[in-house]
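Only a single protein chain was left out; the remaining protein chains are all shown in position.
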Amino acid sequence: MALYINKNYNKEEQLWMINIAGEIDIYTANQLKETLMKMLDEHNENIKINCLELDYIDSTGLGVLIGALKRLKKENKSIIIINPKKNISKLLTITGLNKIFIIEGE
Amino acid sequence: MALYINKNYNKEEQLWMINIAGEIDIYTANQLKETLMKMLDEHNENIKINCLELDYIDSTGLGVLIGALKRLKKENKSIIIINPKKNISKLLTITGLNKIFIIEGE
Amino acid sequence: MMENTKCIEKVEKKVCDHFSISVPNKPEYVNVVRLTTSAIASRMGFNIEQIEDIKVAIAEACTNAIKHGLCNHNQNFDINFFIDDEKIIIDVIDKGTGFASNEIEKPDLTSPKEGGLGIFIIQSLMDKVEIVSEIGKGTRLQMIKYLGDDI
Partner (left out) sequence: MMENTKCIEKVEKKVCDHFSISVPNKPEYVNVVRLTTSAIASRMGFNIEQIEDIKVAIAEACTNAIKHGLCNHNQNFDINFFIDDEKIIIDVIDKGTGFASNEIEKPDLTSPKEGGLGIFIIQSLMDKVEIVSEIGKGTRLQMIKYLGDDI
């Protein structure tokens, strides 16, 4: 029902680290979109998303991630998704997005 | 959604001990009624109900307890309710049933 | 600008959301209704104790519709939720037997009975309760719970 985002830029590795907790759906997706866009405005660098506490993501949320990835790809950067729960892994596999994002710690 | 009942007769104390877990509502109340009636057919003695794991009881469930109490009262026996959760205490107070049952460990 | 925002808020307050469900006349669906109600109430910002009160009250109303109202197994009953910033109004409506709702008695503790607690519990837990019933036509139980401090 709610989404919690915690972001941190690692200067040495030139990498965004973010933790996402809760649920990403039509109600909360915009909050994620705004956060990601602001981050990329600051530093257009790789994003590592820790999904350990993410319970749910829907197509709207996946769309937001794809939007961010498209922006990153232009400069050959990427999105790394770590620790997705089983239901989220399943969705990434079904949609084939596991071939577009880098998935770790499944 | 489901109700779990575990009963045990203590010969020395002439006392029924039962643990109730789950929910007592219109869907499960009959299961409790049948168990209590069978118990009282065997030994019409005091019943101590441990409600530590009882999450919910509705008026139908309270009605079943009142029915059993009426049978016991004829022989001056009673029902002792122990460890009720806060929401169940509240219901017992609202309905005044805390004056009819013996409540312990609130 | 401040003024303007306030005005819009006032206008929006008047508009309420209407969520309704039609429920099969069977005990196993009472729990589904409780969970739906819980989701609506928690979304609205009721606290845990208030949510518990609302859940108990709606379960009692559904139980009455099933136990007393409807005889025909294939008939559904209806629940309307009217949701705004201040309160939730819940109507539980059955087109069943109906009863003389002006003759409801308070439970008598000196001679406790197996029945007769449901409506009393609803009245104790909700802020406002109204019952309109007609023999042979059916029953509508309306209950209201206000957000904010318990009254």
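Letters A, B and C mark the chains as written, and numbering starts fresh at 1 in each.
We adopt the following convention: a residue touches a chain if its C-beta (ideal position, glycine included) is under 8 Å from a C-beta of that chain, and two chains touch if they have at least 3 such contacts.
This is a predicted model, so every value here is computed, not measured.
Asks: Where does the absent chain make contact, in terms of the chains shown?
Replies: Taken over the complete structure, the missing chain's partners among displayed chains are A, C.
Asks: Write down which of A:I5, A:V64 or A:I103 is the residue touching the left-out chain.
Replies: Residue touching the chain left out of view: A:V64.
Asks: Would you write out the residues of chain A that touch the absent chain, in ascending order?
Replies: The missing chain touches chain A at positions 1, 23, 25-27, 56, 58-60, 62-64, 66-67, 69-70, 87, 91, 94-97, 99-100.
Asks: Extract the touching residues of chain C with respect to the undisplayed chain.
Replies: Residues of chain C in touch with the missing chain: 15, 17-24, 26, 28-29, 31-32, 35-36, 38-40, 43, 74, 76, 83.
Definition applied: only the chains that are shown with their structure count from here on.
Asks: Taking the mean of the C-alpha atoms as each chain's centre, how many Å separate chain A from chain C?
Replies: Here chain A and chain C have centroids separated by 41 Å.
Asks: Got the chain C residues that touch at least 2 other chains?
Replies: none
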